[in-house]
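Data block below; observations after.
In this view, the complex is presented without one of its protein chains, the others remaining in place.
Here the chain labels run A and B in written order, and each chain numbers its own residues starting at 1.
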């Protein structure tokens, strides 16, 4: 019922949904150049989930913002479904934003404290479409339903919601315009484990239901292992390893990756029959 | 043998505009000398309020409704400021989640550490150490937390050190008074995984070497498992289960503990199904009747809504507050 999205079939001849080549970002601080992201290339096929793991300062969140064109890359190209994002600016960039959305790490600051939940979910429609009035109300309620929150939440303010509920609102905003690419920048890092589990299973369901493609940024290796098909390991702006998730976790070829995996405290194996 | 720290039926309310938040509801904990206790729970479960209350730095408006805390035969609830000064930093020390905010950005590490050393000597009424003695003591303290490049670190300002180094400095400060009990409130949460592993190693080493008694608070079951021999699981202001860490993690009896563990994605992979606990944490102004977990509990029955479960010992040092612990 929403605006038509071209049907995408898995087709070998088709380019990947997201294709990034040679992405580089320099920041200058105090007159000195600092290379936050150094020559990153990645591809995500339609419907795929690519994880980027790394510690703080690895540049993984900068990659998310570069892909979203929230900051300008120093070098590199970003192709979304064959269209060159890096060449776009102004109105054409604004219009293509509906096809790619981002969910941030901290749901507590990603929602305007002066807006009701209704305002937050209605915002994508108001800025990108001409949907208004009763139709807008229906859309807002449908989205609340999708993220499993009661309709009455429309009238609440963010500070009245729990962290997990706020993150669901952020996800509702992000999927409102049925984007094809969803960039998830540490979406569960600010949440408790039981809430994290809710959000992760929910993200999985949502991907199947809305035919989404994920770029999943996280420092939590266990979550990445659970959710991602392929994974990129970043350290100090550089890509140190890339491959199929299970293969990398089972047999990391890079010493940094191994150190990262070995640093996770292991739990005694659970007795699964309680 | 009497325990070093005993908390009995401790209840704490925080009055707010909408009514009193019942943040701690009858906490019973005991800690022996040389023991390591982990308190694990999600945000809002009261673990930090509990830990801070042990040091008398709980919420400013918090009101103790009932119960007591006894440390080394001293009733903590009746201490005045002078009494607290003989406890804080001297007998009980604390380290915090974000080391940066607990270090003064304007002074060097050496200066801040020396200040702590001098303050403790003064509190104990001993002779104040000379400059050389202070420096020697700082060296020993930093050595204890495995900081090897002493010369560089003492003359550094906090912002010149990495997060891991700052946390080491904070641990050194906490150890300066040779405390009997160290409370670690989410000591590794703000750190990267590789640094987190180093700090956990350090804490384990200190426990082994100094025979330190530790209460470690964390939402991270993995970090708790790395340090604590015993663990207490908290939910909505109640200790729902406590016992030996290994028992709790391998054979959890409380439905909340089971749910919490099932919600953890496994780093070892395997085709695990991630389970989540339905619902959200309750409002502590009007907490659920009976068992505070019952609205989210898969095993809840009528008795759970009517009666608060009494903590029962169901095995060798394994205490569960659940009506259906043995079902």
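What we mean here is this: a residue touches a chain if its C-beta (ideal position, glycine included) is under 8 Å from a C-beta of that chain, and two chains touch if they have at least 3 such contacts.
FYI, contacts and distances are computed from a predicted model.
Entry comment: the absent subunit's protein name, as recorded by UniProt, is "ABC transporter permease", drawn from "ABC transporter permease", "Cysteine desulfuration protein SufE", "NADH-quinone oxidoreductase subunit G" or "Insulinase family protein".
Within the full complex, the residue among A:63, A:146 or A:184 touching the omitted chain is A:146.
Residue A:104 is the one among A:104, A:214 or A:249 that touches the chain missing from this view.
Seen from chain A, the chain kept out of the figure touches residues 1-2, 4-5, 7, 68, 70, 94-95, 97-98, 101-102, 104, 106, 109-116, 119, 123-124, 126-128, 134, 137-139, 141-143, 145-146, 151-152, 155-157, 159-160, 170, 173, 175, 177-178, 209-212.
Criterion: only the chains that are shown with their structure count from here on.
Listed in rising order, the residues of chain B touching chain A in the complex are 42-43, 192-194, 196-197, 200, 219-223, 225-226, 246, 249-253, 258-269, 272, 274-277, 280-281.
Remark: chain A residues 55-56, 162-165, 192-198, 200-201, 219-223, 225-226, 246, 249-250, 259-271, 274 touch chain B in the complex.
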